[in-house]
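One chain of protein is taken out of this complex; the other chains stay put.
Now for subunit A:
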Amino acid sequence: MTAVLERPHTPARAVGAGVFRPAQLLASLPTALRKLDPRHQVHNPVMFVVWVGSVVVTVAAIVDPSVFAWLIAIWLWFTVVFANLAEAVAEGRGRAQADALRSTRTDTVAHREDGSTVPATELRVDDRVVVEAGQVIPGDGEVVEGIATVDESAITGESAPVVRESGGDSSSVTGGTTVLSDRIVVRITARPGESFVDRMIALVEGAQRQKTPNEIALTILLSALTIVFLLAVVSLQPMAAYSGAQQTLVVLVALLVCLIPTTIGALLSAIGIAGMDRLVQRNVLATSGRAVEAAGDVSTLLLDKTGTITHGNRRATALHALPGVDVGELAAAARLASLADTTPEGRSIVELIARDHGLSPEATATEAAAAFVPFSATTRMSGVDLADGDDRELRKGATSAVLAWLGDETDRARLEAIATEIAERGGTPLAVADGARALGIVELSDVVKPGIAQRFAELRTMGIRTVMITGDNPVTARVIAAASGVDDVLAEATPEDKLALIRREQAGGRMVAMTGDGTNDAPALAQADVGVAMNSGTAAAKEAGNMVDLDSDPTKLIGVVEVGKQMLITRGALTTFSLANDLAKYFAILPAMFLAIFPQLAALNVMQLATPESAILSAVVFNALVIVALIPLALRGVRFRPSTSDRLLRRNLLVYGLGGIAVPFVGIFLIDLVVRLVPGIG
């Protein structure tokens, strides 16, 4: 466990909104125009139909010019450009982050172990390089010798330095980060151009973007709908001719474009890119959009106890004095024994006593002069020897060790009883003795992070089970489980147990997400549907997972799930909205097409649109503008608060289903008020 994990827990919040500035639209316009290339358009079947329609109407407008035909042609092109704009803006936001990352890849010089110096770009895998204080690590690798503090702010944005050392689970270093102190030898593990930063840049730029499974399925459905509308429009012409109201090509194309799901077709890829982007904003990198999608489906979360559910280390929570001993005396002794102890446990004892007994957390000059007896594996105790005349020897340590040190004259039974009681409720007893006299016990216990129980309750309403993973014994584990409200516990967990648990959950039809940092977590990370590796972890762990958390904050797993869900909801909501829009467009266009032959269809013109031309043009303009209007929503994602599926469905159906029916009636009506003023239309 590295120091990074000690960061305070950020409280629960709704999935945050990325800032969207209208200026981004303008900045992305050149890219959007470049995307008019049919070779690009053909990847999006719905928008390709609009593109072909625009070409057809433009030709028709040239052959048989009219204000109406030209306006339709222009607005159809706008529709295509607006769709490109959505994609370009989404990509642009990713590119800004990529640029920031790229700036870290300066022309680093690598010092090989043999003393030679080469440019970082010429390093090969397994080269061993020396990096000293102040130098930039030339490439991704593993520390094979030494220990150093490293500034990783270039990658993580986090200014607090982290410790990297050979062996253990914090041996991996990233190219582009800076060594602040000491000297390490790094074995390079990635070829130039394939380093972590390179891959991150490629991902956030969307260069490697592939459609996710759900996106493909949705595209199939949208394409099929497009085909049906194509058939509906094509077969309409003979029916119209039979009825004596043959339609022009311009009108038919306008009808087709209004009916096919252009809104979602235009925004679909932007939603996917923005989903990845929202993860990046949280300093989580997904190796694929597929992983983000899977995060929405997760139904079991495996959470490490330490760092996620509880604070990283145990803290002193109570003092238990033996009968006949004043609790003040115990407090004073425990404080003295811990003042020089810099471990988190030791600090927490001093803090507890300062809070509850008003004794200063700072050592006085005399106190500081006392001889500190550090913890050793043989004595299993630490303490101080006071040289103030009494020659007091204050000790604290494991109960059995202290008892052995005390000899027989103390109340062994009583001390052991208290210790057992504490152990049973999951705490760690630390016996305190003054010379040969036992004073009592300091209780250390895990402290559940604030707000975590509420977070788990939210997850439960979303149908997500939480399982706490801990190396503790089952008794201790159950106490923390009860306090934090997790659904299940895996105690005394070995990596094999974790893997077996994941397999069991998956066999039961559940999808599992977990975090991990050690090499022995790698199989489980690979088996999990969403495996978030800590950036502080080993290279093996990072390779096995499908996401990397740059902040190495295991709590973020919960946020990752929310981002996945939000992306899927946005996709579904905009699809529903898009399809529901068709009803109003029919009411605008159908009467306009056939009013001449069937005057009674005027009854369908509920929006009281001025003329057939203005009605059709208004529908086309609405269709184009709604894309621009929804770009911010596509990038930000729809509002998501954890709740049950029924409530989510009801709300979203109401907003995007009924809203999708109502909004275009109003929109087309308003646009018509303007359009009817155009000469030759109104």
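Quick note on the criterion: a residue touches a chain if its C-beta (ideal position, glycine included) is under 8 Å from a C-beta of that chain, and two chains touch if they have at least 3 such contacts; residues count from 1.
Criterion: contacts and distances are computed from a predicted model.
*Asks:* UniProt protein name for the omitted subunit, picking from "Outer membrane lipid asymmetry maintenance protein MlaD", "Potassium-transporting ATPase potassium-binding subunit", "Heme exporter protein C" or "Metal ABC transporter permease"?
*Replies:* Answer from the record: the omitted chain is "Potassium-transporting ATPase potassium-binding subunit".
*Asks:* Per the definition of touch given earlier, which of A:G346, A:G572, A:P632 or A:G667 contacts the omitted chain?
*Replies:* Considering the complete complex, A:G572 is the one touching the chain left out.
*Asks:* Which residue among A:L236, A:L249, A:V327 or A:L625 touches the omitted chain?
*Replies:* Only one of A:L236, A:L249, A:V327 or A:L625 touches the chain omitted from view, namely A:L236.
*Asks:* Using the definition of touch stated at the top, determine which of A:L259, A:L285 or A:V486 touches the missing chain.
*Replies:* Touches the omitted chain: A:L259.
*Asks:* If the hidden chain were put back, which residues of subunit A would touch it?
*Replies:* Against the missing chain, subunit A presents residues 213-214, 216-218, 220-221, 224, 227-229, 231-243, 255, 259, 293, 296-297, 299, 460-465, 507-510, 564-566, 568-569, 571-573, 575-576, 579-580, 582-583, 586, 590, 594, 598, 600-601, 603-604, 640, 644-646, 648-650, 652-653, 656-657.
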